[in-house]
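One structure is given here, and the rest of the page talks about it.
All protein chains but one are shown at their positions in the complex.
Naming follows writing order (A and B), and every chain is counted from residue 1.
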Amino acid sequence: MTPLRLPPAESRICSPDRLLPIEPAARAIARRLYDSVATLPIISPHGHTDPRWYAENEPFADPARLFVIPDHYVFRMLYSQGVPMEALGIAAKDGSPVETDARKIWRLFAANYHLLRATPTRLWLDHAFAALFGLDERLSAANADAAYERVAAALETPAYRPRALFETFDIEVIATTEGALDDLQWHARIAASGWTGRVVTTYRPDAVVDPDFEGFRDNVRRLGDITGEDTATWTGYLAAHRKRRAFFKSHGATASDHGHASARTANLGPVEVERLFHRIVTGDAGADEADLFRGQMLTEMARMSLDDGLVLQIHPGSRRNHNCQVHGRFGRDMGADIPGPTDYVGALKPLLDAFGNEPGLTIILFTLDETAYSRELAPLAGHYPALRLGPPWWFYDSVEGMKRFKDLAIETAGFYNTVGFNDDTRAFPSIPARHDVARRVDCGHLAELVLTGRLDEDEAGELAHDLAYGLAKKAYRL
Amino acid sequence: MTPLRLPPAESRICSPDRLLPIEPAARAIARRLYDSVATLPIISPHGHTDPRWYAENEPFADPARLFVIPDHYVFRMLYSQGVPMEALGIAAKDGSPVETDARKIWRLFAANYHLLRATPTRLWLDHAFAALFGLDERLSAANADAAYERVAAALETPAYRPRALFETFDIEVIATTEGALDDLQWHARIAASGWTGRVVTTYRPDAVVDPDFEGFRDNVRRLGDITGEDTATWTGYLAAHRKRRAFFKSHGATASDHGHASARTANLGPVEVERLFHRIVTGDAGADEADLFRGQMLTEMARMSLDDGLVLQIHPGSRRNHNCQVHGRFGRDMGADIPGPTDYVGALKPLLDAFGNEPGLTIILFTLDETAYSRELAPLAGHYPALRLGPPWWFYDSVEGMKRFKDLAIETAGFYNTVGFNDDTRAFPSIPARHDVARRVDCGHLAELVLTGRLDEDEAGELAHDLAYGLAKKAYRL
Partner (left out) sequence: MTPLRLPPAESRICSPDRLLPIEPAARAIARRLYDSVATLPIISPHGHTDPRWYAENEPFADPARLFVIPDHYVFRMLYSQGVPMEALGIAAKDGSPVETDARKIWRLFAANYHLLRATPTRLWLDHAFAALFGLDERLSAANADAAYERVAAALETPAYRPRALFETFDIEVIATTEGALDDLQWHARIAASGWTGRVVTTYRPDAVVDPDFEGFRDNVRRLGDITGEDTATWTGYLAAHRKRRAFFKSHGATASDHGHASARTANLGPVEVERLFHRIVTGDAGADEADLFRGQMLTEMARMSLDDGLVLQIHPGSRRNHNCQVHGRFGRDMGADIPGPTDYVGALKPLLDAFGNEPGLTIILFTLDETAYSRELAPLAGHYPALRLGPPWWFYDSVEGMKRFKDLAIETAGFYNTVGFNDDTRAFPSIPARHDVARRVDCGHLAELVLTGRLDEDEAGELAHDLAYGLAKKAYRL
């Protein structure tokens, strides 16, 4: 087979000037900028791909298991229009039968492809279909079988195995995300294999930090077992975290990540914090104490970061598992996590009072509440040395979402308090598409700044490179 | 007289490419799309025109009583700049004298027409003036009398009676909104008249559902009288609703509508709900119980919808009658209803836990809090089968308001979780203008998606038709 080339040879479903500004003069500048960054390697500092893929390097199973079943962006949209999740092959927790015929699932997906019109998912899929599999027609019921066969045949070839795709995608480094109790065996196997692809882990301790997490108390005990620390005591619990962070660092981690319901932080005195911890580990704590503990742990993590240099990422504001029926039947991460208003100014104050002025510390803030961009996040990041703004996250990781972020945040925070792009995905084949979308939107934004006299073109060129590559590498210390 | 043609022959005050994108290539695509939908019939699934107009088919009184006195969009703007409401002919509750000379009111309106610059009201008025009355100059103090005479003369002719205008407007179906106690006599008379215009009602039970509504307890008693049910009991009260819904359905209703201060819902157990109802009907309930009851009733209405198929519309978030002096002197709906922050994610959870996964149920959500579009409403509608997003409402029913809705909601919710356009108006002559504005803005948006490679033009053509006609018809089951 011919080698894959990315970004894609342009096809009927992937126009060469897509997402660039419409006005011809702006488009011309944007294209020059884009051409200068289109083929830069991918820095993927935060995401959820499975390290096992890179360790085992087994073929992906079939088109439905690659593109539909694991992608809640796809199946939630079909579900919202009445397509049962079972018909899309989503496994039920009780083991009751769901569709397993990949071709049937793919046909149902193809017949409903119009539901994705104007969504970023559609952009990502079209890009992958065109660039990776050479599909040249918009997916539909009519061409579903032909597309299925083409994708399925490709997946059986060596060029479509995880490591080959990793190289095709020109990924310089990718971060995965593992829980604090993970043994990182896949990262170890990747390291031992001699393969040169750089896959690093990220320390995500929610399961041992959030008292409301399923199995929290058991998790804390296991944390003790793994580390040989007495996690029934505050001192031992902190020491266990320090050991795990060191272990994760030894497998490449440069960051930790924290997904809390709010951005609340706390910085209690030693007596108070021990008392709180005791109530937490004995299971006596109420909801507000649990929340306070999560907040305290963000400050503790920042304190550890001052020592070990891990970058602290905060992803707050998701109301997880909002749909109780879907949660009960299919479990977590099934497209039913809904954002809500998120306070930063009050919530982060204890942490910022303690460490906000540390130039050696990097805290990256994300949001699911866009109202915070201009009102809170940009003013905070435009002042505190420790703060940086993460890119648009989740529902905002879209063309218009990215534009709004630029318009709302940059004038106050500046470009250099942002950290470039995260793909934040478990959808492996979408990674080049996601970075390509971000690069195009960034270059369009820069072109408009140039044409309105707000930036010189040489500055725009520098910024295009920084946004596509340099800022992420620097902020995440990769 | 010559027959009216709408959309209008273009005039000096209504440019043919108005509201289409500025960039020539985008404008060309937008115009092609617009031309394909400009003359589609009007589906008006939610609004406040008076069914008596269609039943009696009497001429409209005069230009001031058609365009100024009933339109709080117009008079609130003049009032905000110091024009007394009395001078505009707004009737005071105490019967104290107000201006009654239509020509004087019209002159005052015309002299202040500049206050409406860049508002949607100005667009609607210019469209009606040009298309319906052939006015060819911007209204001003100088041409006020000439315009008055032209409009007044037209109103005396048969072509300007309500039914003729209905036909001229090419309205395929219009929904009015009536309270639960309404006898629907005008709908009955329309039906009996043999006229073929389709005018359906909508079940709006606020007065018997909201304990804070004026005369609530009397209203509930009247509900009992009308239905022969014992509305002092919870069972009887629910049965009475069911009967009224059936009665409304027999007059064409396909939807209910609910205007609550918040989107709060509740789903109490049988004992709790009976206890709450008892406190409500005996007048013992406090403010929070009243709010809880409203929330419970949304869930009850959804439960009834599962049986009778009525679509459930929720219009939350208005702080009604904010201006106590204006309310005291002139009553409700006088331009002083002010929005506030509105929670959906927590508020709707009880209702969604109960019925959110029902593909046979349609709940249409509106908002006066734009921050909810991307943060809450689009994620909810992009997941729950029962949810759809209503179009921009009230202050957002404007060119920029509609654009923001598209930019903020579509990437996450998709087009197919929206329901096309509602004019939601009592301003009859503005109806074609309002639909025309929405069609133009939609086609402009679609053209930009095409030119940026996010949509093929054939898809845009399909969507333009859906947004102008198909989505509303389907969502409202019309």
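Throughout what follows, a residue touches a chain if its C-beta (ideal position, glycine included) is under 8 Å from a C-beta of that chain, and two chains touch if they have at least 3 such contacts.
Here the structure is a predicted model, which means the values were calculated and not measured.
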{"item": "Selected from B:45, B:63, B:339 or B:432 as touching the chain missing from the view", "value": "B:339"}
{"item": "Among B:71, B:257 or B:369, residue touching the chain not depicted", "value": "B:369"}
{"item": "Listed residues B:29, B:42 or B:123, member touching the removed chain", "value": "B:123"}
{"item": "Absent-chain contact - pick from B:48, B:65, B:138 or B:189", "value": "B:138"}
{"item": "Positions on chain B contacted by the hidden chain, ascending", "value": "14-15, 17-20, 22-23, 76-77, 79-82, 114-120, 122-123, 138, 319, 322-326, 335-341, 368-371, 395-396, 398-401, 404"}
{"item": "Where the missing chain touches chain A, by residue", "value": "21, 23, 25-26, 341, 343, 345-346, 349, 352-353, 356-357, 359, 371, 374-376, 378-385, 387, 407-408, 410-417, 448-449, 451-456, 459, 462-463"}
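The rule is simple: only the chains that are shown with their structure count from here on.
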{"item": "Chain centre separation (chain A, chain B; CA means) in Å", "value": "40"}
